[in-house]
Each structure stands twice: as structure tokens, then as C-alpha cells.
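Of the protein chains in this complex, one is absent; all others appear in place.
Here is subunit A:
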Amino acid sequence: MKNRILIVDDSFYMRTMLKNMLTDAGYDVVGEAANGQQARDLASETKPDLITLDVILPDNTGLEVLKDIRQELPDVKIVMCSAVGQEVIVNEALESGASAYIVKPFSEDKVLEIVGGALQDSGASA
């Protein structure tokens, strides 16, 4: 069965790129969220296997969303996405239960490697 992935990013451009990469690699992208509230709603609705989560979101920090979703879905794998510069937040995210993180800009190989690794519960990071 295909692994199901939810994409959370406030940039439509980023979401589109991630979706294309993941779909091409055979994953099932079950939803896209542009802010924290949508992320929470879609996460509980679709119960994905993995969530890619942008650290900086308009209505909330990605960190709060991470903690909320963690609580509701303890088994979901969460991969943080961030451009360099916000390492402090990324570190905190890893401590709060994120499986791995991807640094933007990302290459297709890197994304697939990290997502694949996280799904095998290897706790990989970039």
C-alpha cells in the first residue's frame, strides 16, 4: 500500500514542487495545508503516515502545530521543512518529536531519501 503524505507549507510554489516530487516517486499526497489550522484539520481528517511541515506558518508557528498533531496522532512521522537560518526552531522541533528535517532548497533525491528514511523509522536527518 502506498504511504500517505500530508504537505504543510504556506507557499503554493513549495507545495506544488513537493507534491510533484512525492507523487512522481509513488507516494499518495492526501492533502495540502497552507496554515496551521488547515494542517490540524487535515491531519485529523486524513490521518496520514507522514507530514512535511514548514516551520514558519502564517497563523501559528510550525512548532505549535507539530506539538498539537503529535498529541493527536502519536505515530505519524513528521518531517520539518525549513530554509537555513531557522536552525533554532528546527532543533526544537526535533526535540518535540519531529522525525527529520529537510533544508530548503531541496533536491528531489534528498527529499525522497529523507522521507523514505523517516517512514522506515530510521530517524534520519539531512
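The rule we apply is simple: a residue touches a chain if its C-beta (ideal position, glycine included) is under 8 Å from a C-beta of that chain, and two chains touch if they have at least 3 such contacts; residues count from 1.
Here is the rule we go by: contacts and distances are computed from a predicted model.
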UniProt names the one chain left off this complex as which of "Acyl-CoA dehydrogenase", "NADH-quinone oxidoreductase subunit K", "Chemotaxis protein CheA" or "Maltose/maltodextrin transport system permease protein MalG"? "Chemotaxis protein CheA"
Can you work out which residue in A:T16, A:N91 or A:Q120 touches the chain that's missing from view? A:T16
Could you pull out which residues of subunit A are in touch with the chain that's been left out? 10-14, 16-17, 20, 56-58, 82-86, 104-106
